[in-house]
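A single protein chain has been removed from this complex, and every other one stays in its place.
Chain IDs A and B follow the sequence of writing; residue 1 opens each chain.
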Amino acid sequence: MLTAVLEQTLNGLMAGSIYVLVALGMVLIYGVMHVLNFAHGVLLMVGAYLCHFFFTRLTGSYLAALLLSIAALALIGIALERAVFRPLQGNLRSQVIASLGLILAIEHLVIALWGPNALQMRVPATEALVPIGALRFPLQHVLIIGVTLAIIAGLFAFLKYTKLGTAIRATSEDRQAAMVVGIPVERVDWMTFGLGTALAALGGALIGPLFLVFPQMGDAPMVKGLAGILLGGMGSVPGAVVGGFIIGITEALSTLVLPTDYRDSVAFAVMVLILLAWPRGLFGVRVRGED
Amino acid sequence: MPSKLLAAAALALSAAFAWAQDRVAVGIVTSLSGPMAAPGKFQMNGFRLAEEEINAAGGFSVGGRKYLVELKAYDTRANPAEGASAMQRLATVDKVPVVLGELHSGVAAAEAAVAQDYQLPLILTIPTGPNLTEQGNRFLFRVNANNDQLTRALAEFIARQGWTPLAFIAWNNDAGRGGVNGMRKLLGEGKIGYVGYFNVGEVDFSAHVSNIRAGDARAVMLLMDEEPGSLAIKQVRDAGLKTQLVGTLAMGSDRFLKRLDAARLEGMVQYNAFPPNADVGSIRTFSERYRKKYGEEAHGFAAQSYDGLKLAVAAMQKAGKLEGRAIREALAGLQYDGVIGRIKFDAKGQAHPPVYVTQWCADGKRRILYPENLKADCGAG
Partner (left out) sequence: MAGRIAAAALAALLLAVPALAAQQPYVLHVLILTCLYAIPAVGLNLMLGYTGLVSLGHMAFAGVGAYTAAVLMVDAGWSFWLALAAGVLGSAAAGAAIGAVCLRFRTHFFMIVTLAFGLMLYSVMNNWDDVTRGAAGFPGIPRPAPIGEWSFGPLSHFYYLALGGALAAFAAQWLAVRSSFGRVLVALRQDERLAQAKGVNGMLYKSAVFALGSALAGLGGVLHVSFLRVAAPASFTLAESINAVLIVIVGGAGTLAGPALGALVFVGLPEYLRIAAEWRLVLFGVALVLITLFAPQGLAGLLARAWRAVRA
C-alpha cells in the first residue's frame, strides 16, 4: 500500500511539474498584462512539435532541439502579444474568445501540416530506468521533476534579483505606478509574453520523449495548469507552483480510491471546492480594478 | 488502305469506349480527419486496394453492362450529425446504390437510420457496438465481428488459460468500455480485477500501472489502439511488471513491433480479425498486394474493408440491378469467402467471421493460438 502511495505521489509530482510549467507561463503573463491566454496549451504542443522537427531533421541532439524550440516559441509568443493580445488588453471576454480562435487555428494548422497521427520522439538516453526503492522510473520522469524545480528556483531568483525581474514584479503589482517610475511597461509586456511561451515550449519538449507528440497533447496540461493558477491565486507566482503540484498529486492519488474514468473530474472538483472556501485562491492577490 | 483505316477507326472507337466506360459510385463514410483519422486511414486503404483490383480486372457486370467502381468518400469525423449529413448526401445527391464503412458506433447509428429512410444498404466494416444490429434495421449489415463476438472468443481463451483475475486498461470510448462490459458479462464479476479507463489522447498510464501492481491480476487486457498501446506496454514493462499482456487487434502487427521491441512484446497475446502472415492462399495474396501498394503490413481494418467492398460488388452482380432494395435482398442471402473468412449475414445483418488469437514469439514473429483448428506456429501470425 505504501509503495502504491509513493509511486502515485512521484507520478503526481511529474504530472504536476508540467502543470506548473504551464501555470508559471500563464501567471506571469496574467500578472503583467491581465491577459488570460487560453492558447497556452497549444503553444506547449507547438513547442513539442518543433522540438521533434528540430530533433529529427536538424540536429540529433535533444538538448539543442529543446533550446531551439524554446527560442522559436518565444518569438511566436512575442508576435502573438503584438498582434492579438495587446489590442485586447482590458477586455477579458474578448481575450478569451480570441484565445479560443487561436487554439482552433493553431491546433488544426498543426494537424493539416503534420497529419493527425501521433509522432514518436525517441531519445534513448532518457529511457534508462532509475530505481527508487522497489520502484523503477524512466529517467525522463526524474528529469522533468528536476528541471522544473530548477526552473522554479531560477525564476524566483530572476524575479527577485534581476532588473527585468523586478520590472515584471512592479508592473504586475501596479501598472500605473510602474509607468510613473519610468519602467518601460510595453517592453515588459512582450518580454514577459515571450518568457511565458518559452516556459510552455519547455514543458512540451520535456513531455515529448516520454509520451507521444500529438495535436491534443496540450489541452489537458492547459486546463490543469489553469486550475492550478486559480487554486493558487491569480497573479501569484508561488500560488501557481503550489497549485500546479496540488492538482498533479491529488489527481494521481485519487486513482487509488476512485475509478479512473473520473480522474479529470477530481482535479476540477478539488479546484471548485478550494475556490468556494478561498474565492481568491490560496495565495490570492487582490488586484485594483477587480472586485 | 480502307482496311487500315477501318482498323484504326475500330481501335479509336474501342479506346474511346473503354475511356467512357460507366462507373458506379459507391458511397464511403469514414474518418479522414478528427480523432479517428488514424484507424480511418487503414479503412480507406482497404477500400482503395479493392477498388483498384476490381477495376484492373475490367470492372464488374450488372444487368449485362460492365461498370467500374468509383469511391465517393465523406469525412464524418466521429460526429453523428456529420454522419447523418454524409448519408443524406450519398442517398439524395450522389444517389449511390450502396454505402460502406464508418468507424464509430454512435455515428453508425445515425447513418443506419438514414439508410433505412432511403432503403439504401449500409455495410459496416469496423464499428463494434453490439446494439447497432439490434434495431431491426433491414438495411444495415456488418462484416466485422461485434464486441460481443470478440469478447466471447477472447473470454473463452482466457478462461481456458486460467488468466484470471483479469485487469484492464481501456479507452474511455465505445470500443474500450464495450470491451470491458462484454468481458465482465462473459467471465463473471469475480474474475475481473482492476479496471482503469483513460481518455483518448491521454498517454500517462502510471496511475494504472501502480494500481495493477498493487492488485492480484494475472493478466492485463489493453483495450486501445496502437499509439497509446505501445506506451502502455512500455510503461508496464519498464515499471517491472511481468504480468501477462492481452492486446487488441491493432497490436498484432509489424508496425506495432516497430514502435516497441520484441523483448517487451514477447508472450503478449491479442485477438485479430485476420493474421496477415497466415499460410492461407487468399490471405497471403492480399498481404502481398497490400505491402506492395502501401509499404507496410496489412491491418485488420483494411482487410475487413477490402472484403466489404468486394462483397458489395458481388451483391450488386447477384441483384442484377443497381437498386437499394434489390441489393439488400442479395446481401441477405449472400455467402462470400473473404480474406477475413466466410462472410454470411444472419437475420440481424451480422456476419460471423472467425476471431483469431495470436501471440508474439521471442524473435518478433507471431503464432496463432486460437481457434484450435487454425493453430499455427511462429511466423504464421
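In this text, contacts are C-beta pairs under 8 Å (C-beta built on N, C-alpha and C of every residue); 3 or more make two chains touch, one makes a residue touch a chain.
The shown structure was predicted, so the numbers you read here are calculated from the model rather than taken from an experiment.
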Quiz item: Which residue among A:Leu58, A:Leu75 or A:Ala105 touches the omitted chain?
Solution: A:Ala105
Quiz item: Of the residues listed, B:Leu5, B:Ala56 or B:Val93, which one is in contact with the missing chain?
Solution: B:Val93
Quiz prompt | Per the touch definition above, residue among B:Thr30, B:Asn173 or B:Ser253 touching the missing chain | solution = B:Asn173
Exercise. Using the definition of touch stated at the top, determine which of A:Ala128, A:Ala150, A:Ala177 or A:Val272 touches the missing chain.
Key: A:Val272
Self-check item: Which of B:His104, B:Arg142, B:Arg213 or B:Arg328 contacts the chain that the document leaves out
Solution: B:His104
Exercise. Quickly run down the residues of chain A that touch the omitted chain.
Key: 36, 84, 87-88, 92-94, 96-98, 100-109, 111-112, 223, 226-227, 230, 234, 261-262, 264-265, 268-269, 271-272, 275-276, 279, 290-291
Self-check item: Hidden partner chain, residues of chain B it touches
Solution: 32-34, 75, 77-81, 84-85, 88-89, 92-93, 104-107, 109-110, 112-113, 117, 129, 131-132, 135, 172-178, 181, 197
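One rule holds for everything that comes next: only the chains that are shown with their structure count from here on.
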Quiz prompt | chain A and chain B: spacing of chain centres that average the CA atoms, whole Å | solution = 39
Self-check item: Residues of chain B defined as touching chain A within the complex
Solution: 33-35, 37-38, 172, 195-199, 201-204, 206-211, 213-214, 227-228, 231, 238-240, 259
Quiz item: For chain A, which residues are in contact with chain B within the complex?
Solution: 1, 3-4, 7-8, 11, 14-15, 111, 115-118, 120, 129, 135-138, 211-212, 214, 216-217, 219-220, 252, 255-256, 259-261, 263-264
